[in-house]
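Here the complex is missing a single protein chain, while all its other protein chains stay put.
Up next is chain A:
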Amino acid sequence: MFEAVLLTVITAATPLLIAAIGELVVERSGVLNLGVEGMMIMGAVVGFAVANQTGSGTLGVLAAIVAGMGMALIFGFLVLSLVTNQVATGLALTILGLGVSGMIGEAYIGVPGLRLPELYIPVLSELPLIGPVFFQQDAVVYLGFALVALVAFVLFRTRTGLILRAVGDNHGSAHALGYSVIKVRYLAVLFGGGCAGLAGAYMSLAYTPQWVENMTAGRGWIALALVVFASWLPFRVIAGAYLFGAVTVLTFHAQAQGIGVPSQLLSSLPYIATIAVLVLISANRRLTLVNTPACLGKPFVPDR
């Protein structure tokens, strides 16, 4: 029973986790991309279509990453090269993604998909309780955890991470030091797009292996909120995604048990929990300010 709940939580949290860690890198570079939902849904439809055509889940996942990056490239070109408004462009990207994905996906409505196979990690998967929950998952789940560790390492332990954070905190100084702000931001935006595409592929190839329009159903927006929730710290993204996933799943179990709490209240619990933790975290104002990228959402135009 406990094991079954944990398994469901992992599936619910993984797409949020992956999309959020990508957006975290984007925001650390000083760019606010509100188009996560649009990139995710494109990843979902392209991943599904390619997996369906080729019969290979791996190719589907790769294609989804490329699709997310393609969307991100459009966004990057608009906000970085043409210096359009980031909020408006991000919203437009979401609308574009929802529309185009519906068009691409029309042929795949009502077609059953293929599910990514589970990878059993030798020895570890034999462990009681922990084994089936953490070591008998599909590759994307492991990839999600690996991504978080990688991002945490690169951001805070490498020169690349230092440059990225410098660009996000003070693009003027970074530019004066000779770093190409625009290039760094392009790369960050592309990484974010790739992650969103991967998260989308997880939706259409593992979470609910099928294509239906709007299937991400707002998860891109939750991922955006999780980045703020995590106060731009990678490991907190895991905590946020799992808290959100766990509360969602537990409310269903509570209902199935037949406890007499109104379902509307239970449905709002994940959001209430997220807000409560957000308030607790932001009580430490200094820590929040230190981690907020100072140039977030500000356009940069090199003077020469």
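One rule holds for everything that comes next: a residue touches a chain if its C-beta (ideal position, glycine included) is under 8 Å from a C-beta of that chain, and two chains touch if they have at least 3 such contacts; residues count from 1.
Everything that follows uses one rule, which is that contacts and distances are computed from a predicted model.
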{"item": "Among \"RNA polymerase sigma factor\", \"Ferritin-like domain-containing protein\", \"Electron transfer flavoprotein small subunit\" or \"BMP family ABC transporter substrate-binding protein\", UniProt-listed name of the chain not shown", "value": "\"BMP family ABC transporter substrate-binding protein\""}
{"item": "Among A:L82, A:V111 or A:I130, the residue in touch with the chain that has been omitted", "value": "A:V111"}
{"item": "Sole residue of A:Q210, A:S231 or A:T274 that reaches the chain not shown, by the stated touch rule", "value": "A:Q210"}
{"item": "Touch with the omitted chain, as defined above, among A:L82, A:I95 or A:L150", "value": "A:I95"}
{"item": "Absent chain, residues of chain A that touch it", "value": "1, 4-5, 8, 11-12, 15, 37, 91, 94-95, 98-99, 102, 105-106, 109-112, 115, 203, 207-215, 217-219, 221, 224-225, 248-249, 252-253, 255-258, 260, 262-264, 267"}
